[in-house]
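Moving on to chain A:
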Amino acid sequence: MRWLVLILIGILLSCSESSERGNETRIVCTTGMIGDAVRNIVDSSCTVQVLMGPGTDPHLFKPTKSSLDLLSDADIIVANGLHLEGKMQDILEKLKRTKTVYFLAEKLPEERLIVSDSSSGIYDPHIWFDVALWRNSLELLLSEFETKDIVDEKSSELYLNSLFELGNWVEKEIAEIPSKQRVLITAHDAFSYFGNAYDMEVMGLQGISTVSEYGLRDVSNLVNTIVEREIPAVFIESSISPRSIQAVVEGCQKRGFNTRLGGTLYSDALGPEGSGAETYIDMVRHNVATLKKGLQ
Partner candidate 1 sequence: MIALETHNLTVSYDKQPVLWDIDFTIPEGKLVGIIGPNGSGKTTLLKAAMGILPADSGYSRVFEKPVDKVRERMSYVPQRQSVDWDFPATVMDVACMGRYRKGRLFGRLSRTDREIAINALERVDMLPLAKRQISELSGGQQQRVFIARSLAQQADLYLMDEPFVGIDAASEEAILNLLRSMRSEGKTVILVHHDLHTALQFFDWVVLLNTRLIGAGPIEEVLTEENLTKAYGGKLNLLSRIADLIGSKGYPIREKSSEE
Partner candidate 2 sequence: MNDFWIVLTGALVAVNCAILGVFLILRKMAMVGDAISHAVLPGIVIAYLISNSRNSLFMLVGAAAFGVLTSMLIELFYKKARLQSDASIGITFTWLFAIGVILVTAFSGNVDLDQECVLYGDIAYIPFDTWMVGNNSLGPAAIWLLSGNFLVLLTGLIVGYRGLFITSFDEAFSIGLGINAGTWHYALMAAVSLTVVLSFNSVGAILVVAFIVVPPAAAYLLSKRLDAMLWISGLIGILSAISGFFLADLWNASISASMAVSAGIIFACVFAYTVIKRRLFQKTEESNFIESWQ
């Protein structure tokens, strides 16, 4: 047994307390979208860092040492909630005891959320696809931040207005697409809020769950609807292999109606450098532009 004791002492010595405490408030956000928004709201006394870099699927995020340090040193943690961050949700619930943790989606009134499984009252967490809803959640966050007086009134005022304009712009753009063709088809069913907000029919091959697998019948149904309603384009997502949607496209071509691959939409994460979708606003603009180009 003396071996084991020796080893344990070794472990103890080898760990040093990490970086020293500055005076600014440290804010850590889980997804890129939240980080982008918070940076525009808080004043310079805060440092804002994002756990999940661009192009990281929040469901399957695997924490590293640096994410651990970020979380343990953070004063405020802002997360999306409704189990978007998978297992991390339980951890953030526990962290509530020692740190201030906000779950954006869980602050919104229930009736505005889309139910994904009525029996167990589980909601669809992808709220940022409805710009107005996203703005409301940020307003609620703003009022919480005001109590901690870390808010940069001017820039948050500016940012919320720009979100307001963005919302109107999206509504106008989508309205220009003829209603018959206003159908958003992707591999992954994450755009229901977008469909609700801008009265666009949303069809996905596979539900939200990453492990569930669509069947052959789902593919054929999708092909039939596309051919019947002559939907000009279907879209692929950055985090899913395009193969599934290609099968739908080639199915339609064989049926005499060639729908096009309308380009890549950014769903669960912001786009990488130089993709034109580095911030939330750019991402929404990019997505809407791609949709409009495809479905016009």
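Per the selection procedure, all candidates are chains of the complex that A comes from, given by their letters.
A few comments on the model shown:
Everything that follows uses one rule, which is that a contact is a pair of C-beta atoms (placed from the backbone, for glycine too) under 8 Å apart; a residue touches a chain by one contact, two chains touch by 3 or more; residues count from 1.
Quick caveat: nothing in here was measured; it's all calculated off a predicted structure.
Any copy counted, the candidate of 1 or 2 that touches chain A in this complex is 2. By the touch rule above, chain A contacts candidate 2 in their complex via residues 3-4, 7-8, 10-12, 14-18, 59-60, 62-69, 71-72, 83, 86-88, 90-91, 94-95, 97, 116-117, 119-120, 122, 124, 189, 206-215.
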